[in-house]
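A single protein chain has been omitted from the complex, and every remaining protein chain is retained in its original position.
Presenting chain A:
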Amino acid sequence: MSELEFEDSTLVHQLHERAKELECLYLVKKIVNREQQNINDVFEKLVNVIASGWQFPSLCSVRINYAKDTFVSENFSASSWVQSAKLNLRGKPVGEVEVHYNDESVHITNPFLPEEQQLLNTIAERIENFLYQQDLQSTISQWEIAKSDLDSNKKPDWMIILELVEKMDSKLFNKLSRRMLNRLCLLGVEDAQNVLGCLGINKTCDNIPTERDINIPSLKINFELYDKFDQHIFKIASDNLSAEEITSYLNNWIKEDKTGFLVNVLENTNSPLSEIAAAISRFHHLNLANVEISSYSRTNINALFIQRIFTEQIEFIRSAREHIDISDFYSIMQHSIYPNNSHGKLGGKSAGLFIAWQFLKKAGIKVSIPHTWYVSSDYMLKFIYFNNLEEVMEQKYKSLEEIRAEYTNLVQIFKNSDFPLDLVNNLSMAIEDFGEKPIIVRSSSLLEDRFGSAFSGKYKSLFLANQGTKEERLTDVLDAIAEIYASTFSPDPIEYRKEHKLLEFHEEMAIIIQEVVGEKVGDYFFPSFAGVGFGYNEYRWSPKIKKEDGLLRIVPGLGTRAVDRLSDDYPVLICPANPGLKVNPIPSEAIKYSPGKIDVINLKENSFETVNLNELIKNNSGSYPDIEKLFSVYEDDLFKSKNRYQIDGEKDALFFTLEPFIESTDLIKNLKNVLDELNNRLDTIVDIEFAYSKNQLYLLQCRPQAGSSASLPQPIPMDLDENDILFTAKKFVTNGLVDNIEYTVYIDPESYNSISSLKKLERVGRAVGKLNSVLPRRCFILMGPGRWGSRGDIKMGVKVNYSDINNTAMLIEIARKKGDYVPEVSFGTHFFQDLVEASIKYLPLYPDDSNVIFKDAVLTRSKNMLSDILPEFSDLADVVFVTDLKKENDGKILRVLLNEEINEAIALFAEPTTHESTYDVYSHPDVKKEDFWTWRYSMAETIAAGINPDEFGVNAIYIIGSTKNATAGPMSDIDLLIHITGEPEKKKLLSKWLDGWSRCLGRMNYLRTGYKTEKLLDIHYITDFDIEQKTSMAVKIDAVTDAARKLIIGKDDA
């Protein structure tokens, strides 16, 4: 046997042993947790299962001594090979558990494994818990008996209670008399105040130290004195209060006292999670959650629990503490995995979800959360120490370039590391519990989803199909956890933490393992639909929609497609306050913008996939969960809702519209309630993730609504020099920032309106399309009259398609008064969803309103670049005005600040800022702005120098775009214009050669900046013909603005 095989077999053996132990513990737990049973039965059962956890179960026998009784397993024989553990109740020894090995069968060495002693201790602990519960239960039943006796004896209830308490628990008795005295004093009973006087306490009960005497120690009173007065106190009570009143006070105080153990454990910062779990379990089994606990002690328990389990953030505790159902703690702790002596937490994501769910439950809103297991945050550290990976903790102080370079390797190191055995064991229990249902393993770090920091999407969430043998499934889960642990050290979150000064925050990563909501369709698994809900609607397609109406993005299948912006597909957008107001009311629009793809889990392939929605339905003989409620059939130029007898999943033209569902259920109203409730309760605007399957709505996540800085309200500066303002707006303003605009394309409404030929009107649209392809992406804004992309009368707006405007940073519609009416603007409705997915801002301007500024003269009187850029459209120079803002304003760019809160927007000329565009506005501490283009430029020169013109058929090579213009940012391509001879073979060779460069530069750029692009070069080939005809990119050569710059080629050969 080779060394490796040997190691393997030992490992397998060990694992096998741990599995047995686990199984044994599970059996023990099952026996003791059964409700309503007597002690003898339990012990008789226990002695026969305990042996199964030992190395040689058939040779083992078990004995339990409890009080005066002895319980033995069937084959019991006492021996000298024995392991034992003591049983204690209320700190006093009450018995022991022993495991014996048959003497004859054991020959040489100690048959016991060290782990087996641990196992025995754990079993003993479980039994102790059980005994304690039994004990308390019997106390309670004695009470009940005593209470029922009262009637017959005619003694007042409270007196019997008191006698019983005095006999059984003298401490409690003292506590009761103390509280009764206080109560009587509060009620103003003179006798009681006299008693206090005898005790040396001010008669008026107001002996609370005042501010003034704070520096003199108050007199200590010996509380033992109370004992003397006990009888007297209750005599006073009976004179002043009715028997019912006294009984009710006593009852409440006794009950409250019973929760004391839980408070003690929670309050003690040293108590590990295991103790908390035990206390909560005890609390649960005593059924204490259902007895009346005063609201303040409930609040106290809630606050303490949140603090220990979830977060120490005060704001969070404050908003949550009142609204939790204590009994739900039990379920959480039952499904939590933590190391011994753990002081970890379950992380931000768990907290957000749990609290949200609690709020909704309280508000009576029907929402579920998926079956979940939690792994506490300190396991990550344990994992790191276990594998001697401590050095990763320093990772965050390295340069981002280093972090990036090392990250891929780090992930692999984590994935190839071992997990602490106890974690493996516990997870294996969770896996057993999940069975073969697909799961999602999600990060839940301490930083995530905290109030005030939207730390979203920085760490990983991984879907697992969770199919196969238990070992395979366990391996997959471990692998996923390793990857999520590693993501704590990935460049993105560290960069974010650096910027938000959170680097020193002690970050730990808890894990949530959730059952994926959904059902099986063929080989696939997915929910009927899923989506995200936003408390604030940032994208309003109609003036009738208000910001606080919220917004839902819903997709078929898994919600991943609703969370991300999609470049090739669309979610269904719904305004929850007004679901009838559709974004796409016209059938042709509804078809165009309906979801075409779906994210699913492929159970057969054990993978996460994106598939074509219609193909999925057709390949599964037309079935999809709730198909008749979620899909409309397009037939005869209209959308029909069909019932399940009419619908033909294979043949009908199905579109995911949710329409029948919206009409026939309260779902949207329900989601609106969810958002409203959470917004109010958490006192912050939230966003949620949800899924719907099998008639159930599930909440998957709840966190403060995040906004990139580009979509946050921008402060509108006051006291600006009016010369610096281009326009202001005070109607239908959204939030956001559009920065570093270098060009404006302005269609003058008056001149446009006075065009008399249809042909010329259409040419305006074509000129815009051409400008859109020539001007630098997201560095220009389009401003024009009325409705962009209008389908009707061309005079109402420039006729364009989305592809004619898709590079603009902002779309502005100008509503100029015509006679006595102001035309309606479109709100971008013709390509609304495209604008949303591409984050293109929209703003209507009403220049004829009072109190706004609109300086069209600045745009019409500046040098119009149109004829220089597009000579073929020079006839439109009196309509289409293209302004190079930097040139006209001494290097200043245009910045548009939008603030919805005060419904104001302003466009002002300002110095350019250092970040590249408005789409990823975060700065890069390590790389200077200049580096982006200088590095690109030098790389372009290197490429040009390396080209062999004859071999590749190259006449010339030019650089264009952001690298040439020194505006390149971390994401920018390097745009090269290559004038080729046009020989196909040579072109092929060249493309291949450049492709290698492109990939290599993409990787280098990633390491420098963190922006992932597979390829960095954007190559435009042109031929003599193109140059002659001035087609496509050839216009850039010798152009008046933004001309291409020639690079020296083939220098290397010389």
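Everything below uses one rule, namely that a contact is a pair of C-beta atoms (placed from the backbone, for glycine too) under 8 Å apart; a residue touches a chain by one contact, two chains touch by 3 or more; residues count from 1.
Assume contacts and distances are computed from a predicted model.
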- [ ] Look at the options "Deoxyribose-phosphate aldolase", "Glutamate dehydrogenase", "Branched-chain amino acid ABC transporter permease" or "Hydrogenase" and return the one that UniProt uses as the protein name of the missing chain.
- [x] "Glutamate dehydrogenase"
- [ ] Pick out which of A:L761, A:V798 or A:M1033 touches the chain that's been left out of the picture.
- [x] A:L761
TODO: Tell me which residue among A:K382, A:R787, A:K841 or A:K987 touches the hidden chain in the full complex.
DONE: A:R787
Open item on the list: Among A:S331, A:N753 or A:T860, which one touches the chain that has been omitted from the display?
Closed with: A:N753
Open item on the list: Tell me which of A:N75, A:N578, A:N948 or A:N965 is the one touching the absent chain.
Closed with: A:N578
- [ ] Identify the residues of chain A touching the omitted chain, counting contacts across the whole complex.
- [x] 541-544, 567-568, 578, 580-583, 585-587, 591-592, 596, 634-640, 653, 655, 753-762, 786-787, 790-796, 801-803, 806, 823-824, 826-827, 829
